[in-house]
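For reference, the structure discussed in these notes is given below.
On to chain A.
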Amino acid sequence: MHSVLPRVAAGLASFLLCFSLQAATPNLVVYTYDSFISDWGPGPKVKAAFEATCNCTLELVGLSDGVAMLNRLKLEGDNSRADLLLGIDTNLTAEARSSGLFYAHELSLQSSALPDPWQDDLFLPYDFGYFAFVYNKEKLASPPTSLRQLVDDSDGPTLLIQDPRTSTPGLGLLLWIKKIYGDKADQAWAQLSPRIVTVSKGWSEAYGLFLKGEADMVLSYTTSPAYHMIAEQDLRFAAARFEEGHYQQIEVAGMVRSSQQKELARRFLAFMISEDFQKIIPTTNWMYPVVGGQAVLPPEFDQLIDPAPALLLDETSVAEQRKNWVEEWLEVMSR
Partner candidate 1 sequence: MLLIEDLQFDYSAEPASNMHFDLSVEDGEVLSLIGPSGSGKSTLLSLIAGFLSAQRGRIVLDNNELQALPVAERPVSIVFQQHNLFPHLDLYTNVALGINPSLRLLPAQIDAVRDALARLGLAKMQRRKPAELSGGQRQRVALARALVRRRKILLLDEAFAALGPAMRAELLDLVKTLVGEHNMTALLISHQPSDALIASTRTAFICEGRVSMLAPTAELLAAAAPPELRDYLGSQ
Partner candidate 2 sequence: MIIPRAIPASLVLALLALLVLAPMAGLLHLSALPGYEPGDLRFWESAYLRRVLFFSIWQAVLSTLFSVLPAILVARAFAMQPDLPLRRLLLGLFALPLVVPGVVVVMGVVSVYGSDGWLPMGRSLYGINGILLAHVFFNLPLAVRLLLPLWQVIPQHHWQLGEQLGMNAWQRFRFIEWPMLRETLPGVLLLVFMLCLTSFAVVLTLGGGPRSTTVEVAIYQSLRFDFDPARAVMLALLQLGLCMLVAMLTLKFQRMPEVEIAISAPYRSRRSTLSSVVNLLLIGAATLYVGLPLLSLLIDALQGPFFKMVTSSQLWQAFANTLFIGMSAALLSVLAGWFLLQYSASLARQGRVTGARVVELAGSIVYVIPPLVIATGMFVLLSPHVDVFDWVYPIVIAINALMGLPFVVRCLGPSMRQSHARYHRLCLSLDLQGWNRFRFIEWPLLRRPLGLAIALVAVLAMGDLGVIALFGSTQTATLPLMIYQQLGAYLISQATVTALLLLLLCLAVFALLERGIGGKPDVAN
């Protein structure tokens, strides 16, 4: 009886050690969100493609989302195992920048597909998309053609959106309306509010409810219909094009300051903006690649709406105002 316990403990310890054993080849650790590394995400293909050339092991660590990654990195400080962080968006870059935990990538991104030239010494984009309201063409014959029409028409389509406190698209819509309406955003929300069926915690609940037929439109991405076209050969879905333009989401990666393998990390970033990485993105992450243009896009993407002009608020004002704007939103929506 007495000898069993230490043996069990030793067994358990060696079992756990297996996970942390350092391989002989260098091990590059990337924190990312977990849908990136799932079977159906870009992760497995990215890992295979990068390991084929780098003579290293790429360890992709999945966390729930960008906020979780950044919080984790902040908590770990200089003890972090992470060499890279992949998967925060431009709404978080200001906060990430001020944490002082990132290191300059010293790479340049030329001729990107982004609407505006990319200038950022700490973060590099790897894909981007636009928020849009998605609808079923068979059920909604004439969708609104502008955000203002959507807001003003009190008999307009019913909506499913996400909570800006818990979801990226939710925050996206908040900023989108802020960008168009400025100080009158609260009035726009008040007008929209009666047609919002519900505000979900995350994208998946709202999108699931939409597919169950709970509302006419759901807040999602302009690229969502491409998924239904390519993966399900289902042509019923479309995103409504709004004249004012669509708010942008740009997903970025950055090197962690405390990394001991900055050269290798930089090589990964260079790989990330190469065509080998970029061609994986459209049909796994269902976003636009930042380089490669038409060559890496499946033909179905041609049928998607043109979201121009791209809308984006600068990261500093988002970082400063986000709390106030969310409080304003809460106030209107709780009435």
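The candidates were selected such that all candidates are chains of the complex that A comes from, given by their letters.
Definition applied: a residue touches a chain if its C-beta (ideal position, glycine included) is under 8 Å from a C-beta of that chain, and two chains touch if they have at least 3 such contacts; residues count from 1.
All of these numbers come straight from a predicted model, not from anything done at the bench.
Visitor: Scan 1 or 2 and return whichever one touches chain A in the complex.
Guide: 2
Visitor: Sort out for me which residues of chain A touch candidate 2 in the complex.
Guide: 16-17, 19-20, 34-35, 37-41, 43, 60-64, 67-68, 71-72, 74-76, 79, 81, 158, 163, 165-166, 193, 196-209, 211-214, 224, 227-228, 231, 286, 323, 326-327, 329-330, 333-334
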